[in-house]
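A single protein chain has been omitted; all remaining protein chains appear in their positions.
Right after this comes chain A.
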Amino acid sequence: MTVTTSQPTRRQSAGDLLGRLFGGGSGTVFALLIVVFAWIFIVNPSFAEPPSLMAFLKQAAPLMILAIGQYFVIVSGEFDLSVGSLVGAQVVIAAALIDGEEGRTVPVILLMLGFGILVGLVNGLITTLLKVQSFITTLGMMLVLYGAIRLWTGGAPTGALSEAFRQPGRGGIDMAVVRQLPWALMILAGIVIVAVAVMRSSYGRTLMATGDNERAAAFAGVRVWRVRTLAFIASSVMATLAAILIGGYAGVTAQVGQGLEFTAITAVVLGGVVLGGGKGSVVAAMAGALTLEALFVLFNQLSLPSTIRPAVQGVIIIAAVAYAARERARPRHHQEVPSQQQPNEA
């Protein structure tokens, strides 16, 4: 009975070209993004000038990268709560190992990537092979990383980042119109292109199918454990890249990365990606992150007291998700599989 009721909805959305491009419910995020930006421009017209827009994007890039990583995990039907801790851990690792010496920058970055892959692999394998819900796996990983890093450094971060390490986060190419084209933006653009390509490849479709209906995907020959583990690795690698940018932009503190996991998940959901998997596009997830960052800027421009910001943020995310849910008649993960399965086998 469930199948028959959900079928028409699916057909409609599949027929809708925009829906196919951006995924279900993501119209909301683009509309919201435009509204927020328009509001910022009205309050402060100088924000529309290219240099300040570039500065804004430089600041927003890490969260957008995190949202892309989180998107892979969420669309496969899981959660990654460990990214915030991982960002903090990576920044502290970088500071401690580089210790101000330029020559160590590249080896340490490679080491960080390796560590990121390892964390993602552990998250993925525990979730898929040991059948621990990812909420718990990554919650455990969050505690472990949080404790281990502080245990290692004795409570407060030590060492210093090298100038070269800080370049991607704060530097850029000097140009005429925009004054500075940030490296962060170019890195982000590269990641977006790769992410969109991945989601269009057979792996992306398999990932989507797994999130939509794990069993059906398994029967269709998907190695669910491998697909999901790769998603976790992607998330951890994105967290590592975000850590490099955040460390460069903001420097090293003990609180780096705290609470970022919730912000990233919020951003992804704001982008119309359904928790539970199988729906939503990576571009929309990124737009969600951009919207959140734009909101923070708007709060600044309106000089809202910083204490009231969380409340406004709470109201907006609930309202946006409620609105998107209304558009998407029944947001339950009981969709029948065939429509997802066919492209996958082609």
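Simple rule for what comes next: a contact is a pair of C-beta atoms (placed from the backbone, for glycine too) under 8 Å apart; a residue touches a chain by one contact, two chains touch by 3 or more; residues count from 1.
Keep this in mind: contacts and distances are computed from a predicted model.
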Problem - Complex member absent from the view - protein name from UniProt, among "Protein kinase domain-containing protein", "Carbon-monoxide dehydrogenase small subunit", "ABC transporter permease" or "Acyl--CoA ligase" - result: "ABC transporter permease"
Practice task
Please pick, from A:Leu32, A:Leu207, A:Leu241 or A:Ile265, the residue that touches the omitted chain in the full complex.
Solution key: A:Ile265
Problem - Residues of chain A (touch criterion as defined above) contacting the omitted chain - result: 1-2, 81, 126, 130-133, 135-137, 139-144, 146-148, 150-151, 155, 215-216, 219-221, 262, 265-266, 269, 274-276, 305, 307-315, 317-318, 321-322, 325-326, 330-332, 334, 337-338, 341-342, 345
